[in-house]
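All protein chains but one are shown in place.
Naming follows writing order (A, B and C), and every chain is counted from residue 1.
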Amino acid sequence: MKLVRLRAPGGLDRLDLVEEDPPQPGPGDVLVRIRACSLNMRDDFAVRGKTPLADRRVPLSDGAGDVIAVGSNVDALKPGDSVVSVFYPWWLDGEMTPATRRDIPGESFDGFASEYVCMPAQAFTKAPAGYTHVQAAALTCTGLTAWRGVVVCGKVKPGDTVLVLGTGSVSLFALQFAKAAGARVIATSSDEEKLERLSRLGADAVINYKAVPDWSRKVRELTDGRGVDHVIEVGGPATLAQSLAACRTGGHIALIGVLTGFAADVSIPAIFSNQIRISGISIGSRADQEDMIRAIEVNRIEPVIDRRFPLREIAAAFTHYAAGKHFGKVCLEV
Amino acid sequence: MKLVRLRAPGGLDRLDLVEEDPPQPGPGDVLVRIRACSLNMRDDFAVRGKTPLADRRVPLSDGAGDVIAVGSNVDALKPGDSVVSVFYPWWLDGEMTPATRRDIPGESFDGFASEYVCMPAQAFTKAPAGYTHVQAAALTCTGLTAWRGVVVCGKVKPGDTVLVLGTGSVSLFALQFAKAAGARVIATSSDEEKLERLSRLGADAVINYKAVPDWSRKVRELTDGRGVDHVIEVGGPATLAQSLAACRTGGHIALIGVLTGFAADVSIPAIFSNQIRISGISIGSRADQEDMIRAIEVNRIEPVIDRRFPLREIAAAFTHYAAGKHFGKVCLEV
Amino acid sequence: MKLVRLRAPGGLDRLDLVEEDPPQPGPGDVLVRIRACSLNMRDDFAVRGKTPLADRRVPLSDGAGDVIAVGSNVDALKPGDSVVSVFYPWWLDGEMTPATRRDIPGESFDGFASEYVCMPAQAFTKAPAGYTHVQAAALTCTGLTAWRGVVVCGKVKPGDTVLVLGTGSVSLFALQFAKAAGARVIATSSDEEKLERLSRLGADAVINYKAVPDWSRKVRELTDGRGVDHVIEVGGPATLAQSLAACRTGGHIALIGVLTGFAADVSIPAIFSNQIRISGISIGSRADQEDMIRAIEVNRIEPVIDRRFPLREIAAAFTHYAAGKHFGKVCLEV
Partner (left out) sequence: MKLVRLRAPGGLDRLDLVEEDPPQPGPGDVLVRIRACSLNMRDDFAVRGKTPLADRRVPLSDGAGDVIAVGSNVDALKPGDSVVSVFYPWWLDGEMTPATRRDIPGESFDGFASEYVCMPAQAFTKAPAGYTHVQAAALTCTGLTAWRGVVVCGKVKPGDTVLVLGTGSVSLFALQFAKAAGARVIATSSDEEKLERLSRLGADAVINYKAVPDWSRKVRELTDGRGVDHVIEVGGPATLAQSLAACRTGGHIALIGVLTGFAADVSIPAIFSNQIRISGISIGSRADQEDMIRAIEVNRIEPVIDRRFPLREIAAAFTHYAAGKHFGKVCLEV
C-alpha cells in the first residue's frame, strides 16, 4: 500500500510517499481502505514542523473510506461500511478528560495519509448515508468543532441569531448547522465574492469587515440593538473585543480559534456586566460526531469542498491550503 | 364596543353578544383593538360550563389586535403595534410559580372575545412581523405549549427524531417547530387525508394508527430500532404506553394532553429502565413567547388555520370545534 | 479460589460454593481479590430465579476488593489499589445506550461472589479513600442510583427540599447525598425506630406514613404549602400519586423503584398542570461513579451497613434481605 510519512523535523519537502505492507486487524480493530482525507490548520502546523512529531509519523487527522475487514469483538462496524475517522478516538462520550484527549491521529499516532489504516473500531463512526468519501473526510475536525460550538455548547435554538466570522471551514459548517437549527445567521468576510457565497450558503445577512471596520456596531444594527445570541469566535485577538460588543446581554461565545494569534486583550467588565457565557471548544466526542452525522443526514447538509488533490500531491495541497484563498475544505483523494 | 359575556353556569346558549363602553388605560396598561381570537379545548370546557367561571365572564384566552393607546409607564409597546396575548400574564420568565400561574384571561379575569380590551402591557407581546391577526391569535395557547415541549423542555436539536400524535393544534405546531429545529418528524393520524396534509406540512414519515394499531413498533422500524428522541404526547391514557415503547433509551416525553382521559396506567419500569425523561407542560412564560415569535419570524412558520367565524357566531365556532373535524386552529374575527 | 455459582433455574438452595483456579489477567484486564459484596433487590430476583440467568452464573453485581495484578495496557489502576465494581462496565460517560447497557455483572456475565475476579479495568473504579471493602461494596448499585437521582438528574442545590420514601438503601443514600448538597430532607417510614435513625442520619423532618396515611398533605404543611423540590420516588404504584401531590409547581421526581408493583395509575393532569419533571433512573455511568466517590470523600459520607455475612452464608444473607427488616446494606465478606 502507499502512504505518506513525515520525516522529522517536518517540512513540506519531508513528506515521503512510501510503499509498505498493509496492516492486519487484531481483536477490536477495523481495517479501512482510506479514500479521502482533509486538511486542517493543525495538520499544517504538524507537517511544517511547528508541532513536533515523532519521525516518520503518518500525518492527517481526518480520513474516510470503506471498512475492508474487522477483527474479533467488533459489533458496531462491518466490511463494506463507509466510515469517517474520529478526532479523539478515546473520547467516547460525556466530558473530555486528560486520559481521553491524549491520542490524536496524525500527531501521537499514525494518521490517515495512507491507503490502509488499522485502528480500534471506536476510531471511526459510520459516514453520513449518501456522502462521498471526500465529503465525509471533511467532517472530523472542523465539522465537529462547529457542531459543538453551535449545538452542544451553544444549544442554538430556532430564532436565535448566530454570528460567524470569516470563511474558514469551522465558520462555514457553523453557518450550515445554525441554519439547520432554525437560527438567523450573520456572516462576515473581507471579500465580496466570498460574501456572495456565504449568502448562497444560507447567511441571512453579511458584513464586509474591511468596508465596515466596526462591524460589531453593524451587527447590533442588524439585530435592532439587541446583539446576537451566539458568536462562533474563530478570530482570536483580532476579533474578540468586537465579538463581545456584538453579543446580547446573556449571549454566548464559542471560543475556538487562533487565526490571528494566541494572546488577546480582553475587557473583563465586558464579560461580566453583560453576563456573557464563553465556551472553550476543542473538537468533540465520538458521541457528538454520531449526533452531528444524524443532523447532516436529516438536513441534507453538504460540506463545502474547495479542491481535491491526489495523495501524492500532499505538499501541493498544503501549499494551496496555506495560501488562504480556499473556500471550504482542501481534500486529498487516496 | 361589542363583546361576548358568558352567563353562569355556561353553555353555548349563554354566550351573549353585548354592547359596552370601551375601557380606558390606566398606568401601565395598554388598550388593544382585538381583531382575532382562537379557540382551545380549555375555552371549550369553559364556555360549556365544565370549568366553572364567574357570571358574565368574557371568554377566550387567545387574542390578537392593534394597540390603540397606552397608559403612563409603558415602554415596551406603543400605539399601532400589532400584538398577541400572553396566556399567563404574570409568568414573565423563568419557572412558573403558584403566584405567576394564578391569572388566566377568559378564566379568572375577562378574556378576548371583545372588540377592545385594556390590560397591563405585559399581558401582550408583539405579534410576529407580517402575521395577520388571525395567525397571531393562533399562537398563545397551543403554539406556546408546542414550543415549550419541543424547544424549552425538549431542547430538540438538528438530527433528533420527534414523534407527534394526531392533528390537534399542539401537534401541528410541534411538527413545525421540530422541523425548524432541524429534526426528523414522524406523525400519526387515523385519517389518510390528514396524513397527506401532515406530509405536506413537513412530516418525514407518517403512520395511520388505525391501520397500524401497534404504531410504536412501526416507529421503531422507522428509526432502525433505536426509537425516537422525543414524543410530544397529547393523547394521554390511550397513547402513553405506546409513546413509552416508541422512545429511545434516554428519550424525552413532553406530556401535555388529556385528549382521551385523565388517568393513565403507566409502567414504571418502562420509564426507569430506559432512563426516560418526562416533562409535564402547561403553556409557557412571556419570555418563552417572545422566543417563539423570533423563531416564527426567522423560519417563516405559518400556523395552520382551519376556519374563521365572525365574533357573533362564537357558538357556531365552538360547535365546529367540538365536532373534531378541524385541521388547524378555529378562529374568530372580531 | 472459592466462589459461588447459581444452578439454573435459580433458588437459594442452588447457590453452590465451589473451588476453581483463579483467572489470569489478559491485555486491559485487572485481577481483583474481592473482599466484600452487597445485596440488591435485583440480585434477590436473580438468585431466586425470577430473572432467568445462564446456568452456573456467579451472582452479585456489587463487589469491592484489592487489585492483585494488571494486564498490559492498564494505566488507570495498579496492584494494591482498593477498588469497587461498576454496574454497567461499558457505560463510561454521557448517556446510556443499548450498547452500553448490555452487560451487567451477575446477570449477563459472572459477578462478584468470588474470591478473585478478572475483568477489563473499566469494570472498576478506585474505592473512596479510607473506606472499608464492605463500605465500598455498598456503593455500586443503590449508591449510584441515589447519586443520579439527587445530583445528576435532580441537580439538587443548597436550600432545596428533598423527600425520600422509606428506608431502603437508595433512600438512605439519597438522604445522605441530599444533605451533602445542602438540601433540607423530609423522610418517611412506618416504623418509629427507623424514623429515629433517619433523623440521626440527617433528616430534617420525618413522617410516619402509617400514622399519617395522607403524608403528602403533611409534606406540604412542612413546606409552608409550597411542596418539595424533589422526590426520590422508590415506591411505585403505592406512592406515586402522593409523591406528585407532595411536589411543588415545577418540581422533580426521580423515578426509581418497583417496591410495590410495576404498573401505576397516574394522573396526567397532576403532571402537566404543575409542570412536573420526571427522570427515570437506572443506576449510572462509570464517570458518575467517580463523581460520587469524590463527593463521598469530601463529605465523609459513610454508607449504612446493616449486617455482614461470610460468603458461604450467601443464602442466609438473602433470607435476611428478603425479610425486609434491614436498615442499610446487607453485605458479604469474601
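We adopt the following convention: contacts are C-beta pairs under 8 Å (C-beta built on N, C-alpha and C of every residue); 3 or more make two chains touch, one makes a residue touch a chain.
Small disclaimer: the values here were computed from a predicted structure and weren't measured.
**Q** Tell me the shown chains the invisible chain touches, ordered by label.
**A** A, B, C
**Q** From the listed residues B:92, B:211, B:238 or B:316, report the one that touches the chain absent from this view.
**A** Checking each option in B:92, B:211, B:238 or B:316, the one touching the absent chain turns out to be B:92.
**Q** Touching the absent chain in the whole complex: find that residue among C:6, C:113 or C:151.
**A** Looking across C:6, C:113 or C:151, the contact with the absent chain belongs to C:151.
**Q** In the complete assembly, which of C:119, C:181 or C:222 touches the absent chain?
**A** Answering carefully, the residue with contact to the hidden chain is C:181.
**Q** Pick from A:24, A:273 or A:319: which residue touches the chain that isn't shown?
**A** Checking each option in A:24, A:273 or A:319, the one touching the absent chain turns out to be A:273.
**Q** To test your reading of the contact rule: which positions on subunit A touch the chain that is missing from view?
**A** 95-98, 101, 153, 226, 236-237, 240, 249-250, 255-258, 262-269, 271-282
**Q** Tell me where the left-out chain touches subunit C, residue by residue.
**A** The missing chain touches subunit C at positions 151, 155, 157-161, 177, 180-184, 204, 291-299.
**Q** In the full complex, which bits of subunit B touch the chain not displayed? Write them out.
**A** Residues of subunit B in touch with the missing chain: 75-76, 92-95, 99, 285, 287.
FYI, only the chains that are shown with their structure count from here on.
**Q** Testing understanding: with touching defined as stated, what is the shape of the graph linking the protein chains, line, ring, star, complete or other?
**A** Basically all the chains touch each other, so complete.
**Q** So how far apart, in whole Å, are subunit A and subunit B when each is placed at the average of its C-alpha atoms?
**A** 40
**Q** Would you please write down the residue numbers of subunit C that are in contact with two or more other chains?
**A** 95
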